[in-house]
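Apart from one protein chain that is not included, each protein chain of the complex appears where it belongs.
Per-chain numbering from 1; labels A, B, C and D assigned in written order.
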Amino acid sequence: MDFLSIAGLTLALVAILGGSIAKGSGVGALWNPAAFLIVVVGTVAAALLQAQIKVFIHGMQMLPWLFKAPGIDTEAAIEKLVNLSQIARKEGLLGLETLAEQETDPFSSKGLQLLVDGTEAEAIRNILEVDLGVKEQFDLAGAKIFESMGIYAPTLGIIGAVMGLMAVMQNLNDPEKLGPGIAAAFVATIYGIGAANLFFLPVSNKLKTAVHGQTAYREMIIDGITAIAEGENPRNIESKLRGYIL
Amino acid sequence: MDFLSIAGLTLALVAILGGSIAKGSGVGALWNPAAFLIVVVGTVAAALLQAQIKVFIHGMQMLPWLFKAPGIDTEAAIEKLVNLSQIARKEGLLGLETLAEQETDPFSSKGLQLLVDGTEAEAIRNILEVDLGVKEQFDLAGAKIFESMGIYAPTLGIIGAVMGLMAVMQNLNDPEKLGPGIAAAFVATIYGIGAANLFFLPVSNKLKTAVHGQTAYREMIIDGITAIAEGENPRNIESKLRGYIL
Amino acid sequence: MDFLSIAGLTLALVAILGGSIAKGSGVGALWNPAAFLIVVVGTVAAALLQAQIKVFIHGMQMLPWLFKAPGIDTEAAIEKLVNLSQIARKEGLLGLETLAEQETDPFSSKGLQLLVDGTEAEAIRNILEVDLGVKEQFDLAGAKIFESMGIYAPTLGIIGAVMGLMAVMQNLNDPEKLGPGIAAAFVATIYGIGAANLFFLPVSNKLKTAVHGQTAYREMIIDGITAIAEGENPRNIESKLRGYIL
Amino acid sequence: MDFLSIAGLTLALVAILGGSIAKGSGVGALWNPAAFLIVVVGTVAAALLQAQIKVFIHGMQMLPWLFKAPGIDTEAAIEKLVNLSQIARKEGLLGLETLAEQETDPFSSKGLQLLVDGTEAEAIRNILEVDLGVKEQFDLAGAKIFESMGIYAPTLGIIGAVMGLMAVMQNLNDPEKLGPGIAAAFVATIYGIGAANLFFLPVSNKLKTAVHGQTAYREMIIDGITAIAEGENPRNIESKLRGYIL
Partner (left out) sequence: MDFLSIAGLTLALVAILGGSIAKGSGVGALWNPAAFLIVVVGTVAAALLQAQIKVFIHGMQMLPWLFKAPGIDTEAAIEKLVNLSQIARKEGLLGLETLAEQETDPFSSKGLQLLVDGTEAEAIRNILEVDLGVKEQFDLAGAKIFESMGIYAPTLGIIGAVMGLMAVMQNLNDPEKLGPGIAAAFVATIYGIGAANLFFLPVSNKLKTAVHGQTAYREMIIDGITAIAEGENPRNIESKLRGYIL
């Protein structure tokens, strides 16, 4: 469970709602349906126009990673790979067949299957790196959906504010409405900048970090499997793979 | 058919028109011929000055990709390449001659012709990568036309707003005209920021994604054809190429 | 003749002058000697301080490329290179001697001379790539003079506007002068943003595109000459070089 | 002791507090709890939402580096490595065993152990570069916590200012409160821009420089250890390693 994400989202609400109360406008002043329409619908519009449908859906499906990133147990994977290298040394690569079939992670499973088939180390590396690259690109594209929303949102906040000011300007005769009108116009700016900097951009960065973590994990698995294919010494394999742990 | 593009463009209109109505200015306030002249003509002027004519035309011709990207069937291409590798194994590279002549995609056709001619794998890769690179650069240059318009448009929106404010300032004596004048000045900002963030930039990004998809597809074809040239095992070829599918 | 550049510059004038008329300030309001002094002299000052003299002069000498880029005839160069490869096959590299001496383009001439001297392909590539890189860097540095002016100009526009507002603020007592004073202050912004986005940045981008085109052309010549040096098949050479044409 | 950091932080206080006094607002005008809540809590919220917990803690633990970066004695390390190369020449790699066990820096210790075990130079380099890369990425991620806070803080300053202006606008009737209200609204901007440019961004840059220094130091150690593994001449090793000193 990623408590930092929960703390971050909570504090973001505290900063915005608490700030508005402390500044003396109260929470109610933050609600403006027209601003909501312009900023939220506009940001979603830009993201939809820009994205491919499968990437957009994937981005949305990555949101739960905020609270629980896909499980990566580097320590366990190293132990398993070192164990595999010892079996391979004793019984040959065919000795890994049962273990390869039991493997549940599709990436490791593909690698072990190639190993058992006697594929050369260089070829295993090439094949797995294509896999890794395609998966990484897809995940990063999902994370970038939020980045792009974080870029579009503030600009739509400006559009909302300008539209609000235009409405005010057309009614300059009524000074009573001037102040509240300008205040209402500004709400769009808060929506745009707030959504970008307290949600979209940090979320995009957290997801990108999770993707890079998975890539590093998979690179370690590639290093381990190719080292086994090259018949390297289990002790050297462990020494190398341990470098992936801080 | 890319429904996301249609949804995005529709929601963009909803956000702008609906927002203007909800804010109380109405749709009519969004129409200003002078602002239109400055922002639209100015943005086009900058793009024309910057672009080469064949790139500019190509960029315009890529617009329909928003609704239907050039067809890429990775699954079918993998099947075809694996099939070719099996034929090559049985009948030799010359056995591919009829298939090479039937190929309609010019890129694959060039690759297969090189294969049939007995060109070495390394040379095939070099030749096809020049092709791929030149095509990719040209397509990306087309997509960047829209990116550059998305960069120029907001700056022209500022010029339009400043010109509008200048006109207002020269008539400060008439307070009746002050409000509507400022409102009219602001319209240019909406044109510039709106065109950039609800059209040019998302469009450029969608086109770039389509170009990268084509490049990945062509890289897969290069990988497949060079693997056949190297006489690799059809099963390994399939295993590698399947990595290009998520 | 690059009609796009002419169209772009013309439309830029239409947008600015026409926009000012349509907004109701008229063309006269756009002329302000103080703003001109700050923005134009300031931008030139920054560019001079930043640049090396030979790069600055080169940048200015590249301006005519806007209307006529240095002639590149890829099609003719491919034919010539394929022809050279056929002669080399029949008569040996020495058979190219007369043609090498007749070559007028200094880059091709240097390459052909190396070929005739019997230099190895790898060495020819290394020598020509140093040449290509140095020329490309110099040309890009020339194009970047305009880019940097496009970055400095808007900031000087802000300085001009602030100075104008300062002058207005010191004479707040005279409300008659307030409006025209603010309007005059804004002119500097138009100069800065307009010069950057309707001239400097598009010009820099057009020049950069021309430079990249020349680099691609020279890379093709390097590919062709080294392929001849390696005694490659004229048909393969043609197949590869044709990839440089879209 | 890094006196520049102390001088920088002191001068930053002088600029802000002294500036506020010299401008005539006094220091008291700089204190505004609502602005503090929005900018500081908001910036922390964004950083928490974005970061992984171990990276966030690591970033905080790197703060003392501002005043004392982790000790790097390149001169001493070169002497030690040259000495090791001489011993290896005379007594063989096993002669380094005692020294390897005495080494306290974990990175050098791992390298020396690999050397004593007779690992090949290429394998040592690969193993140590994984180590170096993982450590560098982790340290840079820690430094980037401050960079991201430096990016979020000014945007939250704008939110704070807008909220403050909204509160003012809702009380336009009371002209007495107008001036102080606007002044109070502006404080959030000073918090945001000041925190970013006088603390977060310079701190992030100083930490990054320290990380790059450590990486260069470790690259030198890798160069030295692999040169010993290759049995290179101590004089050449010294000549190469001395290049790491300016």
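Quick note on the criterion: a contact is a pair of C-beta atoms (placed from the backbone, for glycine too) under 8 Å apart; a residue touches a chain by one contact, two chains touch by 3 or more.
Bear in mind that the values here come from a model prediction, so they are computed numbers and not experimental data.
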Residue, one of D:15, D:53 or D:94, that touches the chain absent here: D:15
Options C:80, C:135, C:212 or C:242, residue touching the unrepresented chain: C:135
Touch with the omitted chain, as defined above, among C:6, C:21 or C:165: C:165
Hidden partner interface residues of chain C, rising order: 33-35, 37-38, 41-42, 44-53, 55-56, 110, 114, 119, 123, 126-128, 130-131, 134-135, 138, 141, 148, 152, 155-156, 158-160, 162-173, 185
In chain D, positions touching the absent partner: 2-5, 7-12, 14-16, 18-20, 22-25, 29, 66, 154, 175, 178-180, 182-183, 186-187, 189-190, 193-194, 196-199, 201-203, 205-206, 209, 216, 223, 236, 239-240, 243-246
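The working rule: only the chains that are shown with their structure count from here on.
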Multi-partner residues of chain A (each touching 2 or more other chains): none
Category of the chain touch graph - line, ring, star, complete, other: line
Which pairs of chains touch, using the document's own definition: A-B, A-D, B-C
